[in-house]
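With one protein chain withheld, the remaining protein chains of the complex are depicted in position.
Let's turn to chain A:
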Amino acid sequence: MSVLERERRGRRDVIGVGVALLNRLAKSRTIDRLGWRRQTERVVFEATKSGFRTAGALSRSFSAASKLTKPARLPAARGSGRFDLTPTEDQQTVVEVVREFAAEVLRPAAPAADTACTTEPKVLTASAELGLSLIEIPEELGGFVTERSAMTGVLVAEALSHGDMGQAVACLAPAAVSTAISLWGDETQQATYLPAFTGDSAPPAAALAILEPRPLFDPFELQTRVTNGKLTGVKSLVPRGAEAELFVIAAQLDDQGPALFLVESGHPGITIEAEPSMGLRAASLSRVILDDVPAVQLGTLADYADCVRLSRLGWCALALGTAQAVLDYVTPYVNERTAFGEPISHRQSVAFMVANIAIELEGMRLVTYRAGSRAEQGLPFAREVALARKLCADRGMQIGTDGVQLLGGHGYVKEHPVERWYRDLRAIGVMEGAVLL
């Protein structure tokens, strides 16, 4: 639907947004679910070997078709003033469908995606059909929403990650770029890039790149630089970097400070290297090397700090889902596994470990929810995100390692998913960028 058509039909009200979401989701239900369950033929994936290098993957030209006179901006969500832990009906609907997708598609596909270092195209297509990248885009630009919805983003990322964190990151990577453009792009940038993400076909691969490969990395002290509109530097752990057609890249702007820049991947100064890592392997992590590449600034220096925070919020949400997966997995395991003539869960040392997973996870969840809820209500949220990140990095990793410990030797081998969750949960304290709510 074009922008004009939308304007003719009037703005969506709250119910309209819900119906639009449902319509989108209804389409996804036509996916032949049995087809997902069936063991699919093993596809040969080539993008996995280290040392693999390629040029950028731009295969389309982005151009502004029709643009608004000023950029569309989502207003903050209006709070009720009540303490409340109940998701809205829209959120419940979305989360229910995403949970099903995570359970029936992501979880069964996780071991193969982990091994192959890639997420299958049909998984990516299905996630696009769910409209994941539209949750943060204003409806006048073809998205779903009429106000900020970072909290919905938290719930969706959490639900996806319960299936598999690596594939969740692969699915959410393009949304990080479309969300950044929708939040901070000017009217030309919005008109140029967003239609590709809101159209009926799958959105282009795209990635938000902040990390750089060095110890003690700080997103507010970048070595990647932009001088005279040209960007040079190395970005690390970029999801689906080899396929990405569009990057949002964090770089130091002259002597002013760090900011975001839009970079189309077709330029010869861009080289992509595979960067397979401890975990998140399904996200096809890559190093992106940029040498004197044309770059256009996206948003202001102040926007950049918000970008770092909203990205960290995303990683916290991902930690919640995977940590919950650990808890859900070890609970029946310790009840069924017997030693010395009774279930190992009859031992306090085992049972208390499970209890502590639940206690810390619930704390992580509420702190993350508070950060997400403040973000969407337009309240300051730097403090809350920082505290959520600290908890999710530390306690999340503890949950990951306890998950393996509770299964003992069986936790260490790939017959069980806990070793993958252990590797994925280590990412929370490392990652910046890549996802954005």
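Keep in mind that, in the parts below, a contact is a pair of C-beta atoms (placed from the backbone, for glycine too) under 8 Å apart; a residue touches a chain by one contact, two chains touch by 3 or more; residues count from 1.
Operating definition for what follows: contacts and distances are computed from a predicted model.
Remark: of the listed names "Phosphate ABC transporter ATP-binding protein PstB", "Electron transfer flavoprotein subunit alpha", "Acyl-CoA dehydrogenase" or "Oligopeptide transport system permease protein", the one matching the undisplayed chain in UniProt is "Acyl-CoA dehydrogenase".
Remark: the omitted chain is touched by one listed residue; of A:93, A:331 or A:405 this is A:331.
The chain not shown here is touched by just one of A:249, A:385 or A:404, and that residue is A:385.
From the options A:63, A:80 or A:228, the residue with contact to the unseen chain in the full assembly is A:80.
Those residues of chain A that touch the chain absent from the view are 77, 79-88, 91, 151, 216-220, 305, 308-309, 327, 331, 334-335, 343, 345-346, 348, 351-352, 354-356, 358-360, 362-364, 366-367, 369-370, 372-374, 377, 379, 382-388, 390-391, 394.
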